[in-house]
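Here the complex is missing one protein chain, while the rest keep their positions.
Up next is chain A:
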Amino acid sequence: MGLLSRKATCNTHGQDSSYFLGWQEYEKNPYNEVNNPNGIIQMGLAENQLCLDLLEPWLMKNPDALGLKRDGISIFKELALFQDYNGFPAFKRALVDFMGEIRGNKVSFDPNHVVLTAGATSANETLMFCLADQGDAFLLPTPYYPGFDRDLRWRTGVEIVPIHCTSSNGFKVTLPAIEQAYRQAQKRKLRVKGVLITNPSNPLGTTMARDELDLLINFIEDRQIHLISDEIYSGTVFTSPSFVSVMEVLKDRNLDQTQVWERVHIVYSLSKDLGLPGFRVGAIYSNDPVVVSAATKMSSFGLVSSQTQYLLSAMLLDKKFTKEYMSENHKRLQKQQKDLVSGLEKAGIRCLDSNAGLFCWVDMRHLLKSNTFEAEMELWQKIVYHVKINISPGSSCHCIEPGWFRVCFANMSESTLKLAIQRLKSFVSSIGMKSQSHQELKSLRRKARNNWVFRHSLQSFYDREQDTTTKVSFSYRPHFMSLSNIAATLDAAA
């Protein structure tokens, strides 16, 4: 008999993955402009630190919110005692209004359908406990947030079966991919309870197109399973196309008040939009009263501090402030993303076209020694230890193609971002310069050409698949360097 539980001694927490190892390396040697200018720059942390300066003046102008007062009178006692798992009513009202705003008020939410939890981490796990039993499975499009392995599986015993998405169509979800995943689950004798999507996507930084959402709704309707839409990045959409929530699609299709309506659930949090991860504010939104009821009881295991609920209800009720904040937030995110994208481009590195999130999905396939995950790991280690930048390798996000990396941009100043880009530029040049004979350059070009052809034909394959199935069209996004660009870069380096 083991002394501890299996959960305590296994590694389903997934913290041995490179995603977390990179963080550990950063912790040992963190970059600091003054104290440690040669340290590792953290680009593996999806946090929004760009707008703290907007929150602080609001706090100064609203001392009652932090001071736990209402109209100048202390309500400390009321808050200190408040541990009702139904949540602070004013806070839930303010939260659903805020969620509605983010969705352009094209959907409205009912505060009675909200369950507050200590962060989205808690919300996701709680939803698993409510919707699936041990040994059941959820389908997740890849690449996905590395933390899901822990949040969805560890203590719940639920399995994740990947829906593989590829660069051939910009990593969009396709019907063949979903069906393939479903078949995989059946082969493994796993009962599929639902699909979980992250929209906007982490790590892609893209919003889902309406046709993707339609596809998913059709699928879950057909199989009578659940759909969880993790929309924690919904407030970080900084450019078109605008964000379309799955709730909006359901409404537009007149599916509200039908059975499928009760099987679609949203997860939200204030950690990414408002940049307040430390305050632990997450929420589950569901139209199924049984789910709301069970999840509410389970939220006892992770309630939001009443001190925090009070502060944020005051903040979110200030509609003028939230409007201004979101507008400025989007502006700054867009600028920082543009800086990263253009900086990387100058280093010959392309990013997936993105319109949201706190990161870019970066294509470094051309920097791999071979089209393998070993090569990806080798490249990643070089970038962490020699270039001194922590980024997240695609394999930690379960990406099926080697060579992609998630690079965060919203957790640093402009100058730090510039420095990071500079380091990467030097690194890429050095790879180009390192003992490259003319012959090797030629063979590299040939390989790149072959890869290009391979990827191109793969893309045609998917196009063909599409034609024979639904009349869904996918916008093709150029995601890899053209041959001439590769040649130009290598020439420049030679």
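By our rule, contacts are C-beta pairs under 8 Å (C-beta built on N, C-alpha and C of every residue); 3 or more make two chains touch, one makes a residue touch a chain; residues count from 1.
In the analysis below, contacts and distances are computed from a predicted model.
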| item | value |
| --- | --- |
| Undisplayed chain, where the name is taken from the UniProt record, one of "S-formylglutathione hydrolase", "Aminotransferase class I/classII large domain-containing protein", "Multifunctional methyltransferase subunit TRM112-like protein" or "Serine palmitoyltransferase 1" | "Aminotransferase class I/classII large domain-containing protein" |
| Touching the absent chain when the full complex is considered, from A:D133, A:E324, A:E374 or A:E414 | A:D133 |
| Residue, one of A:P277, A:G403 or A:G432, that touches the chain absent here | A:P277 |
| Omitted-chain contact residue, chosen from A:V161, A:I266 or A:A294 | A:A294 |
| Chain A, residues in touch with the chain not shown (by the definition above) | 1-9, 13, 15, 47, 49, 52, 55-56, 59, 63, 66-68, 74, 76-77, 79-83, 118-119, 121-122, 125, 129-134, 136, 150-151, 154-155, 193, 224, 263, 271, 275-280, 288, 290-291, 294-295, 297-298, 300-308, 311 |
